[in-house]
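The complex appears here minus one protein chain, its other protein chains still in place.
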Amino acid sequence: MRNHVWRPLYVVLFIVAVVLLVRKVYVPKDFGIQDRGYMYGFHRLGSEADWKAFPVKYRSTEYCRDCHSDKYNELKQSPHAVIPCEDCHGPAMNHPDDPPTLTIDRSRKLCIRCHARLPYPGSGRANIPGIDPETHNPGAECVLCHYPHDPRREAKK
Amino acid sequence: MMNRRDFCKKSVLLFGTLAVPLAAFELFDPTSLLAEKNDGKEVRWGFLVDTEKCVGCGFCVKACKIENEVPYNADVSRTWVERYVVTKDGKTHIDSPKAARDGFTTEKIALGEGKFLDIKPDDIAKGFFVPKLCNQCDNPPCVQVCPVGATYQTKDGVVLVDRTWCIGCGYCIMGCPYGVRFFHPVYHVAEKCTFCYHRITKGMKTACVNACPFGARQIGNLKDPDDPVTRTIMTERVNILKEEYGTKPQVFYLGLTKEVR
Partner (left out) sequence: MVHGEAWTIKELFVYPNEYIYWSIQIVMYPFMTGLVAGAFVLSSLYHVFGVKQLKDIARFSLVFSFALLPTAMMPLLFHLQQPQRGIEVLMTPHFTSAIAAFGIVFSTYAFIVGSEIWFVYRKFFVETALALQAKTDKSPVDRFRQLLYSVLTLGAWDIGEEAMHKDEKAVKILASIGIPVACFLHGYAGFIFGSVKANALWMTPLMPVIFICSAVVSGIALCMLTYIVTMEIRKYLLSLKSRKYIFRESMDELKSAEVHVVTMTAKYLIMFMILAITLELLDLIFRGYTAVKSWDILRSIIFKRDFFDIFILQYSIGNALPFIMLLFPRMTIRRAAAASVLVLLGVFMMRWNVVIGGQAFSSSLAGYMHYVMPVWPDSVESYKEGLFGALTVGVTPFVLFWIINKVLPVFGVKDSH
């Protein structure tokens, strides 16, 4: 191969070799074709573990029952039984360790998520008792009159 | 006798010719290709949305944003709820202000750019809410188009994004017909619904299923014939979104009508 015509090819091959070398170092060891094949499963396997390790924040109503069984039973007797505790009380996270107290959303905005009247025949919304937030005691917090754990009762004074 | 120039030339040539086929082997590892054929899956996550039950409270969106650390005030969300109001003249009005994070508390339909449309209750023929989330397609077009293997499907059928590997080209966002993907405002990589992978793999429900008071959202294992979600899908008349794209969505809907986009 004493032909000068191949000189640029050597340069190219050298560059390709460098790229492959870099690739060896740069790409994580667990990167490859996983369960779902090359089209859908080409990835770094460790990424799945990363996602599994993501912190859980909402613990579900059953978690709350362990300590607050009184409140749990009270709620379960009421028309609000379907509402999970954490929808109003916020995510439990590692309560009672962290945070020791939860911030409760007592705002009017929270209640009207369901109770602002929307006249939509065919949707579940039509079956929920509703008010017009513009005319029904505007500015007043709902919890002043209504007891959220059992809306049939008046607010505890 | 080999002079220096010849030596350099020959070693470069040798290195180059050796390196090329080696690289090819690495890309198509036959053992991993074989592994794909052993279809011993016992979990395939699926989702069921009952639009008849949804009241548009938006607790699911709120819970999702907090659980998955999507900035609360950013105008993007992994899940959202759409409102459809069909008037008696046959027109369909759709909106999802702030992805319905605060629920639907007014009759006014958001038209964008701060404009609203007032519809008289008498003109309404039907109105309903449709929760949306990633369909975790069996043929995810978003995964197919990722140039670097930063998004992928797990063995149990969930499509995830590797935040350490995504280059942020946005091709997956363009490739999704359902508009579920966006750029995370903090990490600046593609972001999407993970079916709360950290929760479902621990035996918990997703944050949105957990937050829904009305049971409009359910998650289950489609490989388990006794799972309530699987049973409903097998026995009831369910539908999927945008079937024409051939993506094979694994989020099933009860009460889907032609107006739903």
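Letters A and B mark the chains as written, and numbering starts fresh at 1 in each.
The rule we apply is simple: a contact is a pair of C-beta atoms (placed from the backbone, for glycine too) under 8 Å apart; a residue touches a chain by one contact, two chains touch by 3 or more.
What you see is a predicted model; the values in this text were computed from it and never measured.
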Candidates B:F47, B:F104, B:F129 or B:F182 - the one touching the absent chain: B:F182
Selected residue (touches chain absent from view) among A:V11, A:I104, A:A140 or A:A155: A:V11
Positions on subunit B where the hidden chain makes contact: 5, 74-77, 80, 82, 92, 94-96, 98-99, 111-113, 132, 141, 144-150, 165-171, 173-183, 185, 188-189, 244-246, 261
Contacts of subunit A with the absent chain, listed as residue ranges: 3-5, 7-12, 15, 19, 22-23, 26-27, 31, 38-39, 42
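Note that in this section only the chains that are shown with their structure count from here on.
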Between subunit A and subunit B, centroid-to-centroid distance (C-alpha), Å: 14
Complex interface listing, subunit B residues touching subunit A: 9, 12-13, 15-17, 19-20, 22-23, 28-29, 32-33, 35-36, 52-59, 62-63, 66-68, 85, 102-107, 121, 124-129, 139-140, 143-144, 149-155, 160, 162-165, 194, 197-199, 201-202, 204-205, 207, 210-211, 213-216
Complex contacts: residues of subunit A adjacent to subunit B: 1, 10, 13-14, 16-17, 20-21, 23, 31-44, 47-48, 50-58, 60, 82-84, 86-87, 90-91, 109, 112-114, 116, 118-125, 128, 133
